[in-house]
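Every protein chain of the complex appears in place save one, which is left out.
Our next item is chain A:
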Amino acid sequence: MTAPAVARTSAADSRGMTQKGETLLEVKNLEKYFPIRGGLLSRVVGNVKAVNDISFKLARGEVVGLVGESGSGKTTAGRAILRLIEPTGGEVIFNGTDVTKLSKGQMRDYRREMQIIFQDPFASLNPRMTVSDIIGEAMQIHNLNPGKGRIDRIAELLQKVGLRPEHMRRYPHEFSGGQRQRIGIARALAVDPLFIVADEPVSALDVSIQAQVVNLMQDLQEELGLTVLFIAHDLAVVEYICDRIIVMYLGRIMEIAPSHELNNNPKHPYTEALLSAAPVPDPTIKRQRIILEGDIPSPINPPSGCVFRTRCRYALDDCAKIVPELREVAPQHFKACIRDDIL
């Protein structure tokens, strides 16, 4: 890989601080409320509690899945961590610094280390910019690889993601969905980040193309030692690519566990239902399915106590009274449920 041409900024100097396996990112009591305004004076009449007090850690080089259904707050959480939307509470400690306290200018330096890959490869690339402009833009902002070096670096990145250097003069519309997602990945890698939020990077792609992009992400993660927060709703893909999985429901974390552990031994009733709901691509397996009743409740007025209790088949009276704490029930295995006599 080409060495950065410019001395790294303060954020980047700390690169070597953490070793593989040490905590790179710690999310502490993160909160994102969207105010609802109403009435004559447009006063705040309520809040959408999109992300409600979530805490977790990511070790350096780790790939962690963040799963949940629509309205679970997974995408909001990913964006709040990068401050693409401003969190309303809590801390995001990246490499020892709470990035929520940084000024806009300071944050820009940190953005170099924290990148995002978006879900929709059709909406996330500017149609008026060539591929080299798209990939080069972030390098320009961070003043990386100036002059001829930049073109070389863009060519190298394109090859790394399975495209050809001559593609850099083309526009996004000339590419298929899978190729555009590769451009999105190259764009994220252009500034040589430590941490990537991948927000449903394969959901919009055809089945035969998904595997290409999953394999590519896996290769790049290993080669570059990236730390990845992989946001998705498809549990099979998440289990496959991630070391650990965080399960969210209605703005809160329900369970955190290593992938194989979560699958074989879910401890939270919601995880159990989610796993059971996923259709298995094998017609000889006929499973007894747990069908959750009803819909995910409104995040404006979430249920008291445990937010899942209204759809939980194990719910007790106490579940309405206590917000269950996320506690370690086995090594590396956390759940937010008051019942230990189930699952």
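Here is the rule we go by: contacts are C-beta pairs under 8 Å (C-beta built on N, C-alpha and C of every residue); 3 or more make two chains touch, one makes a residue touch a chain; residues count from 1.
Just so we're on the same page, contacts and distances are computed from a predicted model.
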From "Succinate dehydrogenase cytochrome b556 subunit", "ABC transporter ATP-binding protein", "Spore cortex-lytic enzyme" or "ROK family transcriptional regulator", the UniProt protein name for the chain not displayed is "ABC transporter ATP-binding protein"
The one of A:29, A:126, A:143 or A:215 in touch with the missing chain is A:215
Touching the hidden chain, out of A:25, A:58, A:237 or A:326, is A:237
The missing chain sits against chain A at residues 69-70, 176, 178-179, 206-212, 214-215, 218, 222, 233, 235-237, 239-243, 258-260, 262-264, 273-285, 289, 291-292, 294-296
